[in-house]
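Part of the complex only, each chain left as placed.
Residue numbering begins at 1 within each chain, and the chains themselves are lettered A and B in the order written.
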Amino acid sequence: MSTISLKKWLNLLARLLNHFFNISNVFYILLIFVPITIILDIFFSIDNTVLFALSVLALIPLAKLVGDTTEHLAEHYGNTGGSLINVTFSNTPEIILSIVAIQAGLFDLVKANIVGSILGQLLLVFGLSLIVGGLKFREQIFNKKNIVFHITLLLISITILSIPTILILGNLTVTEANIENQMESTGFMVMILSNSFAILLLSVYVLSLFFTFKTHKDLFVTSTNETDLMSKPNSNAEILITKKIDDPRIWSKKKAIGILAISMIGIAIISEILVSTVEETITNLNLGVLFVGAIIIGIVGNVPEKITSMMMARKGKLDLALGIAANSASQIALFVLPVIIVGAMIMGVSFPLIFTPFELITMFASIFLVYFITNGGRGNWFQGVILVGFFIAIALGFYFIK
Amino acid sequence: MSTISLKKWLNLLARLLNHFFNISNVFYILLIFVPITIILDIFFSIDNTVLFALSVLALIPLAKLVGDTTEHLAEHYGNTGGSLINVTFSNTPEIILSIVAIQAGLFDLVKANIVGSILGQLLLVFGLSLIVGGLKFREQIFNKKNIVFHITLLLISITILSIPTILILGNLTVTEANIENQMESTGFMVMILSNSFAILLLSVYVLSLFFTFKTHKDLFVTSTNETDLMSKPNSNAEILITKKIDDPRIWSKKKAIGILAISMIGIAIISEILVSTVEETITNLNLGVLFVGAIIIGIVGNVPEKITSMMMARKGKLDLALGIAANSASQIALFVLPVIIVGAMIMGVSFPLIFTPFELITMFASIFLVYFITNGGRGNWFQGVILVGFFIAIALGFYFIK
């Protein structure tokens, strides 16, 4: 066997190993938990806490599958269409889980999950990307305009979504009297406001798409290193995140839609199991609904996404990592939550948009912290420490709300 | 008839039509409601809700008349003196209405009106100017320093003015006990604080005039396009807004003072009617005091001003439009409200400076939103959508406070 032939074989082996143990694909191994969870749920009377843990683990690869498949599908619809598909479908796992939870009446869990997802993007993804990137690069420059754009969208969304809570807390504090009685009439008010605000935010969302994909497109194309990435894709992970024009590995439209449909059905089934076991788990582990919703489901569910971000930051693409995180955070508030509210409205369920003060204050504080930190346009590891430190403190706070 | 003569006639006709149907002067047609409202009030026993609506309509041209007359008067007192007159007298309509309402004990209405005026400037004028300007120009550059200056003044004013409310809410929440009893002693505290803060803010206001018109004059002259506007006035509307040196159409000092006095008397009379009918209107229409004060009186009263702003933005003078809006907003908090408090003090009326949490939070949120949006120094239509969207949400919130 010649040296060249040996090299070839080693190379092939390396690529094979790389493919399966690629940090990005390794999560697909967790797909094994999907059938395990379903089978255990149907045929065995297993402890609900274990079933809950398994269903959380099973959701991780399913959410990743939806994300990756959406990328493949987006390739077939040009730049703008593709981005729209990407943006719209990438949040389906969260929406499906929330709708299932709302049907089961777990309103606090849904709201906590939304809050946890936003905080996860703003503090954990931002923070870890800054730390991981900052340990390799002394300073990385990023486009602060793009981040401020999404942070502003987030600020307006959160402020609007907090209006019912402010009105109710404000009234309680001022009048004090006859809360029971008041609750009846305020319940009506909260529903009207929730639904109006959902429609208002969805309108702003549609206009924001028009702004970012049509009238002021260039602002956002230049702001990220996406074009750079496209021209020289270095790793599998990047390929899956960025646009892959004319790549033979892109799935056909049929295949993509099929896998998307299957993974969504999987998410719906697993969500049912998760929702049916969460209450007993909360009691068993003596945890609060907010902690389980915000920290366990909200954070664990997006682990692959977070790791991809960190990998990008480590490769000097901090701008891209932060841009995606800011975009995701603003989308959850501006699109996902309003869609859930409208979904509840259609299902005829009263989903009251009342948050705890702690949820609201931590979101506002996170927005301002990210604003202060990104306003210089340069990232270093210590900024990441601040954000992650804040996240740890918030997680501790959630732990004690019961 | 020769072609030239025809052209001349058509031209004259166009100028005549332009003068009367100029969007800026068209509001003077509403002056007809001044005598109508007064006559109906004195000689006919008309429904109070109708009378209220008429008096709101009658206030619009009167407020505009005060504004325009002040501009004419200012011309006679040089640059600094003129600006001072402008700044001082342009707010008289609001002050007169407030004093009349305070005499009638309608404290919540006065505070809501102040809040509505500030939100109207910060969200509606800013937002509509950005939308209208942004539909014509892709991006307009403006001097963010000027805006940040006024936003900072607004932030400190609102924070100081919210101290009594914070103290009372904070105490209530902590002690919970015996609110009635506490209210007696806190009433005393609130009055001392209100009056002290009014004097403190007026001192800061005087120093801010010294800063903007004396020691750091140049910062503000260069920040707006005023000099540009002066050299080439294009339309009637602009002429009325900007300085008109050596313009033959400027009213004489005597005429200006006379019209100013008459319009102020008119405002006082109409305010009396408005105030005497507002409570029945609120009951009849099942509206809240805050909604009527903040949205109906606070917003409708400044319609002409808002339209002029939008027209400026449409002509590429976004910087001027935003500068005037930011200036107006900070003046209401730093000058108008303190003057009203001092006025109440002189009249011997206890005007407690307690806001609802919703009023305070919406003002703070608006300040931060405007700060985030203007910090880039470039305006586009979507920023306007965000601000107007936020205003709609706030208006809905006010609607439900009863």
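Everything that follows uses one rule, which is that a contact is a pair of C-beta atoms (placed from the backbone, for glycine too) under 8 Å apart; a residue touches a chain by one contact, two chains touch by 3 or more.
Since the structure is predicted, the reported quantities are computational estimates derived from the model, not experimental observations.
Undergrad: Copy number for the full complex, please, knowing 2 are shown in place.
TA: In total, this homomeric complex is made of 3 copies.
As a working rule, only the chains that are shown with their structure count from here on.
Undergrad: How many angstrom lie between the centres of subunit A and subunit B, each centre taken as the mean Cα position?
TA: The answer is 42 Å.
Undergrad: Flag every residue of subunit A that touches subunit B in the complex, lowest number first.
TA: Listed in rising order, the residues of subunit A that touch subunit B are 145, 148, 151-153, 155-156, 159-160, 163, 166-167, 169-171, 173-174, 176, 189, 192-193, 196-197, 200-201, 203-204, 207-208, 211, 215-216, 368, 371, 375.
Undergrad: Can you check the complex and tell me which residues of subunit B touch subunit A?
TA: 138, 169, 172-173, 179, 356-358, 361, 365, 368-369, 372-373, 375-376, 380-382, 385-386, 389-390, 392-394, 396-397, 400-401
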